[in-house]
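Only one protein chain is missing from this complex, and each of the others stays in its spot.
We call the chains A and B, going by the order they appear; numbering starts again at 1 in every chain.
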Amino acid sequence: MLSLSVNGQAYPVDVPDDMPLLWVLRDVIGLTGTKFGCGIAQCGACTVHLDGQAVRSCVLPVGSIGNRAITTIEAVGNTPSGQKIQQAWLDVDVVQCGYCQSGQIMSAAALLQRTPNPNDADIDAAMSGNICRCGTYVRIRAAIKQAATGKQEILQTLVSAPEGAKS
Amino acid sequence: MTRFLIIVVLVALLGMGAYFYLNRTDTAEGTAPPIAGAPSSADVLARGEYLTKAADCIACHTVPGTGSAFAGGVAFKLPFGTIYSPNITADEASGIGNWSDNDFVRAVREGIRNDGQHLYPAFPYTSYTQLSRSDVLAIKAYLFSLPKISQANKANDLSFPYNQRWAMGFWNAAFFKSQRFTPDPSQSQQWNSGKYLTIALGHCAECHTPRNFGFGLEHGNELAGEELQGWRAYNITSDPQHGIGAWSDSDIASYLTTGHADGRGSAAGPMAEAVENSLRFLNPADAAALATYLRTVPAREGKDPITIDATAAPTLASNNAAPGGDNANADNPGLKLFEGACASCHQWNGKGQQTSYASLLGTRGVNDVHGTNVTQILLHGAGPHALAPNIFMPEFGNAYSDTDIASLTNYVIGHFGNKQGNVTPDEVAQRRKQL
Partner (left out) sequence: MKIGPDSPQDKHDDIDLGRRHALQAGGLAIAFLWVGGTGVASAMINARRQPGDAAAALADGNPTFAPNAFIRIDTSGAVRLVMPSAEMGQSIYTGCSMLLAEELGVGLDQITVEHSPPSDELYGIPALGGQITGGSTSTRATWTVLREAGAVARTLLVSAAATKWHVDPATCTVDRGVVHHTPSGRSLGFGEVASEAAKLPMPDKVQLTDPKDFKLIGKPMRRVDAADKIKGATQFGIDVRIPGMKIATVMACPTLAGKLAAVDDKAARAVPGVVDVLRLDNAVAVVGDHFWAAKQGLQALKITWDHGVNANLTTQQLRDALADSARHGKSIVARDDGPQPQGTLVQSEYQSPMLAHATMEPLNATVFVTADKCEIWTGTQVPARAVGEAARITGLPQDKVVLHNQYLGGGFGRRLETDWVEQAVAFAKQVSYPLKVIWTREEDIRHDRVRPMYHDVISAVLDANGRPVWYGYRTSGGSVLARFAPPAMGKDGMDSDAVECVAEIPYDIPKGKVEWIRHDMPPGLVVGWWRGVGPTHNLFVFESFMDELAHHAGKDPLEYRRALLQKSPRALGVLNLAAEKIGWGSQPLPARVGRGIALGEPFGSHVCAIVEVEVTPQGEVRLRRAVVGLDCGIAVNASSIEAQVQGGLLFGLSAAMFSDITIKDGAFEQSNFNDYRNLRINEAPVIEVHRVINTESPGGLGEVGTAITAPALANAIFAATGVRLYKLPVDRHLLVQSPDALKSVVSAAVHAGRDVA
């Protein structure tokens, strides 16, 4: 019987040591905010924090976690960086289907906690492991910057009716 | 004219004499040092099973995944063509069911089939020649206790002259010496056991010893590393810089039996297969013996020596989640690929996340400026294997270009090995063809 600390709560779980955390969270504990996208650490949908670090829960055997603290999307809003990121995500209206977004937000929150004012290269390094099939990357970049600086990133690119464009 | 003919005949006779002299068979039965996993007191089948595993027969005689055990058919792509391993189950028609003990022993130790034809040295009779008759027969007994599989052998696909089996007699004359293992009384019993495991059963030299122009093993350069079938078999001499001299006993034991040693790397490719099929079954005492022997293998630099930088500056300057201290700028194509597909497991500090198998710092792969094994692993993936059934690296060869793989490999060498990798897209294209 393992005991996992998830979002500040202890969960005793009776599962094999090599079972990936993702399935323990989703199917045993019942926290379904963390998503399954690929199972091979290529998409980032399953990202959670382990002592504040972003990890891919689909390939993380629960037996290797020990007493490290697990934070999932359901509680990342309780951390200052998670709160900022979630707010920016709303302000910039990042989500589309939303399926990848738990993972995106977890990766972004870990980035902001570590690098409060990330540049493009920092964002790439932290976010490139997270795939979004809906193509929200442009807004993800904007939202991270907005979360960091508090400065509003343009929500809309220009809407215009220039000369010659009128019908 | 007559004189000339006499000379020709004399030379021919001398040649024949030499041929037969060099091809002479060691007639000794041979004795094996004690093997902890196969004590002589044990049942012959139990011994046979252990020895079969220690000799890794299954790797070459079973098609991975789909094939029946020991039914052969595994392809070996050599520079001069493809050969297929034969069926060694006890099936009379397609296997070796009607081989006598002597047939079997001769094949294993001399490389000659029951019909008198030569075997190719892809079959390591060059190493197995050291085995004792009793051990060879234990293996035979074990194989014959298994289900007979009726599966016809595949014809080899070799070009002339390599398809001339008789010619192997000359190869043997040049490069093969029939010789049983003889214990060295000046060394410990453990050392002798280890040597037998390394040289005879484990046939480590077949991959790890450099080969000469004629594909013969370079004696005198034992275990100093070689490239084979597109993979680099590393230097496992006691050289602390280029070999495994700096590894602790537990590093070695762990690597042999789990395919991974922290800070040393994880086995992939053929070595992973050897761990999976063979080495992981070694009894701890035997693994320790093997390590004991390896420690005494004279230190050699080998060719294209790999110098490990276990404290690569760019890696140490990075944290788990972000790079630091790289010469590569943010637009480096290798870096971009790494941050997309690799960093979430390997991490920028090379520590490996989710599993220690993903750690890179201090491994030989990332310190090899030719990027041989890194390229292979990227192209073909690694694992999972039996001991770590859920640990694997996906293959990227099908969706990533030669240039992608080359730039990624060079980036990895730069970042984790602190060296300039020199892999070119062309080389990656060659590697693709090798497997």
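One rule holds for everything that comes next: a contact is a pair of C-beta atoms (placed from the backbone, for glycine too) under 8 Å apart; a residue touches a chain by one contact, two chains touch by 3 or more.
Remember, it's a predicted structure, so these values are computed and weren't measured experimentally.
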Contacting the left-out chain in the complete assembly, out of A:Pro16, A:Pro80 or A:Pro116: A:Pro16
Hidden partner interface residues of chain B, rising order: 328-329, 331-334, 336, 339-341, 381, 394-396, 398-404, 406-407, 410, 420-426, 429
Chain A, residues in touch with the chain not shown (by the definition above): 15-16, 19-20, 23-24, 26-28, 30-40, 42-43, 45, 72-74, 77, 86, 89-91, 93-102, 105, 120, 123-124, 127-141, 155-162, 164-167
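Here is the rule we go by: only the chains that are shown with their structure count from here on.
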Contact set on chain B toward chain A in their complex: 319-323, 330, 336, 339-341, 343-345, 348, 353-355, 389-392, 394
Chain B contact footprint on chain A (complex, rising order): 18, 20, 40-42, 44, 53-56, 59-61, 64, 110-111, 114-115, 120-122, 124-126, 128-129
